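Heads up, one of the protein chains got dropped from this complex, but the rest are sitting where they should.
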Amino acid sequence: MENITNAITLVPLNHYILLSSIIFFIGIIGVLTRRNAIIVFMSIELMLNAVNLLLTAFSAYRGDAAGQVFVFFIMAVAAAEVAVGLAIIVMIYRNNNSIDIDLLNKLKN
Amino acid sequence: MSSIIIIAITAIVVLYLGLYKVKSALLPVSVLGLLGAAASLVCVWDKNISYFNDMLVFNNYAIAFSILLIATTILIFLLSGNYFEKISSNVAEYYTILLFALSGGVVMVSFQNMSMLFIGIEILSVSMYIMAGIKKTDSASNEAALKYFLMGSFATGILLFGIALIYGATGSFNLVQIAGKASEQPLLFYAGVIFMLIAMTFKVGVAPFHFWTPDVYQGAPTLVSSFMSTVVKTAGFAAFLRLFGSAFTSVPAIWTVTLVVMVVLTLLIGNITAAFQQNVKRMLAYSSISHAGYMLIAILLLGQASPNAILIYSVAYSIASVASFGVMVAVKEQKGSDDLSAFNGLGRTNPVLAFVMTVALCSLGGIPLTAGFFGKFYIFGVAIAANYTWLIAIAVLMAAVGIYYYFKVIIAMYLRESENSESIQLSLAYKFVLIFCIMITILLGIAPALITNIL
C-alpha cells in the first residue's frame, strides 16, 4: 500500500489533473458525437473513470484514504446504474429493434 | 437514521408481500411503514443527532424536509390505489422502488458529507430511471426512461468531477471542513463549485439544463411524474441549499451571476412555454420548471431566510401538485386524454374535482389565501432583503403569465360545455387525499404561521 502511494506521487499532481480532464472531455465528446445508446453510455462511464483516477491521485497526494473509499462508492453505484441502464436499453431494443438515440423523438415541443 | 432504515425495511417487506401475492396488504404496509418513519423523525426533533463521523446529520432542516418528503409520498401512495394495477402486473415493485427512491431523498436532505450526497442522489435517480420506464411496452415511457437515464448519468459524471475537484482543493468531503478550507486552492475549488452547480441545477431542472423535464414528465406514468415533480424536486432543492448554504457560502461571487441568468431564463422558458401547451400534463411539466426558477431565487440570494422560504414553497408546491396531478389522473382515466379539452365542463359534471383543481391551480399560481401565495411571498421577501427589485419585477410578471395558463384550465372546467356528462367515480382514499390537500392549502393560506417559523 505504502509503495503504491509512493509510486503514484512520483508523477506530478498536475499531470493527473490534466490526464483525467482529458479523459473526462473525451467522454463528453463521445456522448455528443455517438448515436448508439450503448456507446453513449460507455462514454459516460469513461467520464466516471476519469473522476476515479482524479480522486485516487488526490487521495494519494493528501495521504487521506477518504478519496479512495469514495472511488469504491462510485464503482458500486456505477455498477447499479449499469444494471438499470442496460435493462432500459434492452427494453428499447425489444420495442424498436434499434438503439439509435435519434429514433426516440416522439416527446417534444 | 432510523427513518432511513425503516423506509428501506418497509420496501423489502413490500417486495416480499408482492412475492407472496398479498396485493391488498401492499398499500397499508407501505403507509404504516412511512408513518413509522415519520414518527421516528418527529422523536428526534431539536436533537441534532449525527451519524457515521458526521456523514449524516439530522438537524431540524433535515427533519422538516424528510417529513415533507414522506408525507408527499404517502399522499401519492393513497392516490395510486388501483392506478398501478392498471399499467402493470408487478404492483409490489412500484411501492418498493418508490420507497427506495424516498430513502435516497431522505439521505439527500440530511447529508453532511459529499459521499452521502452522491449516494442519496444516485439512489433517488436510479430508482426514478426505472419508474419512468415502468410501462415496458409503451413507447413514450421507454423514451422518457432512456432520456432521463442518459442525461441523468451524464449529470452524475459532472457532479462527481465537481466533487473530485473540491476534494482536491480541500482534502475533505465534509461540508463544514470544506467551508473552512475554501481558500486553500481557489482555482480548483472554483471549478469544483461550478461543476457541482451545473449538476445540481440539472437535477432540479433549471434552464438551460431543463430539457429532460417536460419530456420525462410527459412520458412517465402520471403518478410517477407527480412523484418526480414533488419528492424528487423538493429533495433536490433541499440538498442544493444544504450544499451551497454550508459549504460554499464563502464564495458567492463566483456563482451569483450564473444563477441570476439561470433564474431569469428558467422563469421565461418555463412560464411562456407553458402558456401555449394544449396538454395539461405537459403544461404542468413546464410550470414545474418555472417553480424551480422561483425556488432558485432563494438559493441565489442565500441568507437567513432561505431555508424557510424553500420549505414553505416546497410544502405549498408539493401539496398543490399532488392535488392537480390527482385530478388529472382521474380525468384521464375517464376521458382517455389529458388534453385541455378533456377538462371541459368538469365544473358541471364533477364539482368536487373541479373545485379541488381550482384551488390547487390558484395555489400554484400564487393567488392570495392559498398556501402558494405565501410560497412566492417569502421567496420575494428574500429578494427584497437583498435589494433585487428588478428580479422581483420579472418574477411577478412571470407569475402573472403563470396565472394566465392556470386559468385556462379553470375556464375550461367552468365555462365550456363537455360532450358527455357522466361524473367520475372516485374511491374513498382518493377523495380523502384531494380534500386533505385542499384543506391544507387553504389552511396555510389563512394561517401560514403554522409553518413559517419552523426553521
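In this document, chain identifiers A and B correspond to the written order of the chains, with residue numbering beginning at 1 in each.
What we mean here is this: a contact is a pair of C-beta atoms (placed from the backbone, for glycine too) under 8 Å apart; a residue touches a chain by one contact, two chains touch by 3 or more.
The rule we apply is simple: contacts and distances are computed from a predicted model.
*Asks:* According to UniProt, what is the chain that's been left out of this complex called? Choose from "NADH-quinone oxidoreductase subunit L", "ABC transporter permease subunit", "Gpi18-like mannosyltransferase" or "Fimbrial assembly protein".
*Replies:* UniProt protein name of the non-displayed chain: "NADH-quinone oxidoreductase subunit L".
*Asks:* Using the touch definition from the top, which of B:308, B:321 or B:350 touches the missing chain?
*Replies:* B:308
*Asks:* By the contact definition given up top, give the residues of subunit B that touch the hidden chain.
*Replies:* That gives, for subunit B, the contact residues 146-147, 150-151, 154, 158, 190-191, 194, 197-198, 202, 208-209, 211-212, 214-215, 254, 257-258, 268-269, 272-273, 275-276, 304-305, 308, 351, 367-369, 374, 377-378, 380-381, 384-385, 387, 389, 392-393, 396-397, 400-401, 403-404, 407, 411, 414-417, 447-449, 452-453.
*Asks:* Using the document's contact rule, name the residues of subunit A that touch the chain not shown here.
*Replies:* Per the touch rule, subunit A residues meeting the hidden chain are 28, 31-32, 35, 101-102, 104-109.
Quick note on the criterion: only the chains that are shown with their structure count from here on.
*Asks:* Per the contact definition, I'd like the list of subunit B residues that touch subunit A in the complex.
*Replies:* 114-115, 118-119, 122, 126, 129-130, 133, 136-137, 139-140, 142-147, 149-150, 153-154, 156-158, 160-161, 163-165, 167-168, 171-173, 188, 214-215, 218-219
*Asks:* Write out the stretch or stretches of subunit A touching subunit B in their complex.
*Replies:* Its residues touching subunit B are 17, 20, 24, 27, 31, 37, 40-41, 44, 47-48, 50-51, 54-55, 58-59, 62, 64, 66-67, 69-70, 73-74, 77, 80-81, 84-85, 87-89, 91-92, 95-96, 101, 104-108.
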